[in-house]
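All protein chains but one are shown at their positions in the complex.
Order as written gives the chain letters A and B; numbering starts at 1 within each chain.
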Amino acid sequence: MTTFEAILLTIVTASTPLLIAALGELVTERSGVLNLGVEGMMAMGAACSFAAAVTFDSTLLGVAAGMLAGVLMAALFALVVLGFAANQVGSGLALTIFGLGLSGLVGAPFVGARRDPIAHIDIPVLSDIPVIGRLFFEQDLFVYGSMALTILIALYLTRTRSGLTLRSIGENHTSANALGLPVWRVRFWAILFGGACSGLAGAYLALVYTRFWSPGMTAGRGWIALALVVFAAWRPGWLLVGAYIFGAATVLQLHAQAAQFGVPPQVLSAVPYLATILALLLLSLRRGRAVGAPGSLGVPFVPDR
Amino acid sequence: MKPDVSSSGPPLVELQGISKRYGDLLANDGIDLAIEPGEIHALLGENGAGKSTLVKILYGVIEPSAGEIRWEGRPVSIGSPVEARNLGLGMVFQHFSLFDELTVAENIAVALSGEWSLSTVRSKLGDISRTYGLALDADRAVWTLSAGERQRIEIVRCLLQNPRLLILDEPTSVLTPQEAEHLFATLDRLSADGCSILYISHKLEEVRRLCRRATILRGGRVVATIDPRAKSAREIAALMVGNEVGEVRTDAPHRVQGEVLRVSRLSIPPAGLHGQALRDIDLVARAGEVVGIAGVAGNGQSELFAALSGERPAERADVVVIAGKPVGTVGIDARRRLGAAFVPEERLGHAAAPTHRLSENTLISHASAEVSRSGFILVNAARRLARSIIQGFDVRTPEGDPQARKLSGGNLQKFVIGREIIRRPKLIIVDQPTWGVDAGAARLIRQALVDLARAGSAVVVVSQDLDELFEVADRMAVIHQGQLSPLKPVSEWTREAIGLEMLGVAQGQGGVHAL
Partner (left out) sequence: MRFELTPRASVSPVMRALAPVAAFVTAFLIAGFVIWLMGRSPVAAFDVYVLQPLSDPWSLQELAVKATPLALIAIGLSYCFRANLWNIGAEGQYVIGAVLGSWLALRTHGTEAGAWVLPLMLILGVVGGALYGLIPAFLKTRFGVNEILTSLMLVYVAQLILDYLVRGPWRDPKGFNFPQSVTFDPSATLHPVLEGGRVHYGALFALVAVLLTAVILGRTLFGYRLKLTGDAPRAARFAGFSAKATTMAVFAISGGLAGLAGISEVSGQIGQLQPSISPGYGFTAITVAFLGRLNPIGILIAALVVALTFIGGESAQILLKLPLDLTQAFQGILLLCVLAADALVSYRIRFVTRGGGK
């Protein structure tokens, strides 16, 4: 394997958690709910999955625990923003603060532990194609899963009845309620789905990407996932593109740091964050305003009853 | 309970003793109503009489506090719109429940129960369109459609469910006279096919055109059930309003003086994706006259208001001239200082902040005047000002200085209009002055605007209500898709001519506005 191939492989690994978390948030936002707690749910997903994987020596149980943690966090958020119609921005922030703190408690006993790499699935013949063969056809299950999820969500949103209902509710919850669409229920499930994805993304970080746990290991990836949803104009296909661009930026700056170009490492570390701002800026320049945002995004829903 | 013994079978739907209480307010008070199969039944009443509450109860959107609903003689409980639809009710809301970003077909599909695919929805849409003359393009996004077309979506949605009872809430408020006539023909055909229709309105003429029975509500109660064709419009109006409402007096000495507002070749690109552009608008308002601007909602009225008020300044200064000063590029504050006053369409959230007290709300348009000094608020002065508006314009308030949201629509409208008139403006521009307010308040507001003009101010009234414009305006123009027709004295306009302008098919218009 050449260095070039190795870099490409790490790009895939770095992009996958961004993609998974952003896909979940995309579904939540299309239902009209802004959950800024992605970072916190991811952190909890990482800590719980790592704790479970080490305790039971099972990657599968680890992943399940990570997703469950994400779902439970999301359920807490749903209770506050749906049940109490509380401010979504504030509640999402609170969820992040809470998740970062709690993940520290959960993960503390497991600092220093390591997990073995998980198996890569080799698709015969195809993986023998030079360069792209190993890149696309000899990856772990999560990578394939994240690709499949992108397609499934795209199909779900545009082709299914339930997807149409979800989009309608996100577009205009007052109209949706007048038509008798179950605003509350659809949003509840959409929030939980977002939580499961964030938890899974966290699990991937801890079990596959780093294979150890350290406090604050999400390092703003949840926030970048949120920005990706805006960047992708709430469309799953563009999310895939955006996640891989950001994954590449993250990996390349790490390699640049290792290569010691004489640029301070902090400058390179700042690249993903500055790139996020730049991406949001370019997007606004191109479109003038946030086109594609669901009409009811972030607005608390209080039915007229 | 006594069985129904009428020979023609039970009514399709029967409401008995329906009541709905919101805190201290009894919106519906023991309402009885019966609708026969195939009947077009009118529900008449002023704004605030309880019509909307009643139909929302019937459609399962809100729960009644008391009372019973019988469907073909059987008591039923309608817990949600889905249950209502399953029973056979369809409803066309006054404010459409549409999704702007979705296509026509998606908008229809999302409201359907049972199994469907988008292609079956498309073909069914074609069938219904042909049968009832409701032309619609299945793949257009809703935000590109006119109000009339949007209403057709709502009607098609209902018809696809094969309803037994179709409810229409103020359906003509967004239509041109010609579109309204088209709608009536569709409703006649539906009724002939055996579908019952509950037609909610406060417009007498169309009720007399369509219905044989009308139930009249006032203050949340049924005051009469009548045959609208057997009574004069005056008699029905008296039932709706209670004590007879006087006419606006416009006979004061009428001296038109110099120009206060001149708009010349005002063009504004659309604001955002779904906005309406303004094209080459010319308009003059002189001291002492009321200028009316008619038009169907969404044809650029709010854009025109924003351009005249300065909430959205234009590119060039000379396109808007107020009191001789070119102000096209300056903001609303500078225009106010020249003696202009503005009243936007939305009372809550635009003209007034819902959660702020009335005294605080005076600051919105008086900030540079007597209620503040060097950046500090003069709290007592603001309270005094609010009190004089409340007294001068008969604003009924639940307490001394309540939050704006605690006032009824009519009282809040009197407050926001009074807040501007009390400044004795040289020019006032009012968007939909009596939209959704009760008859008494509407008369007071119209009188105040006419009196202001007679006292020497220029008044511009933008309204969808033709009756109102014929009542108060001296000269009138029609706005259609961001273009304004020539301004003519009211005596030279007929309803038909206005209707044609509203549709954009008036003679000669193309020539006048061609480049």
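As a convention for this text, a contact is a pair of C-beta atoms (placed from the backbone, for glycine too) under 8 Å apart; a residue touches a chain by one contact, two chains touch by 3 or more.
This structure is a prediction, so every number in the text was calculated from the model and none was measured.
Visitor: Taking the complete complex into account, which shown chains does the hidden chain touch?
Guide: By the stated touch criterion, the chain not on view contacts A, B.
Visitor: Which residue from B:Val284, B:Ala353, B:Ile422 or B:Leu503 sits in contact with the chain not drawn here?
Guide: Result: among the candidates, B:Ala353 touches the missing chain.
Visitor: In the complete assembly, which of A:Leu60, A:Ala108, A:Leu126 or A:Ala259 touches the absent chain?
Guide: A:Ala108
Visitor: Over the whole complex, note the residues of chain B touching the chain we left out.
Guide: Residues of chain B in contact with the hidden chain: 23-24, 77, 79-80, 83, 309-311, 331-333, 336, 342, 344, 346, 349-356, 360, 363-365, 367, 372, 375-377, 379.
Visitor: Considering the whole complex, not just the chains shown, which residues of chain A touch the missing one?
Guide: Where chain A meets the chain not shown: residues 36, 40, 76, 80, 82-87, 89-91, 93-105, 108, 184, 215, 219-220, 223, 226-227, 230, 264, 266-267, 269-270, 273-274, 276-277, 280-281, 284-285, 288-290, 300, 302-303, 305.
In this text, only the chains that are shown with their structure count from here on.
Visitor: Taking each chain's centre as its mean C-alpha position, how far apart are chain A and chain B in Å?
Guide: Going by mean C-alpha positions, chain A sits 45 Å from chain B.
Visitor: Which residues of chain A touch chain B once you look at their complex with the stated criterion?
Guide: 161, 164-165, 167-168, 171-172, 174-181, 289, 291, 295, 304-305
Visitor: Which bits of chain B are touching chain A when the two form their complex?
Guide: For this pair, the touching residues of chain B are 60-63, 80-82, 84-85, 93, 96-102, 106, 109-111, 116, 272-273.
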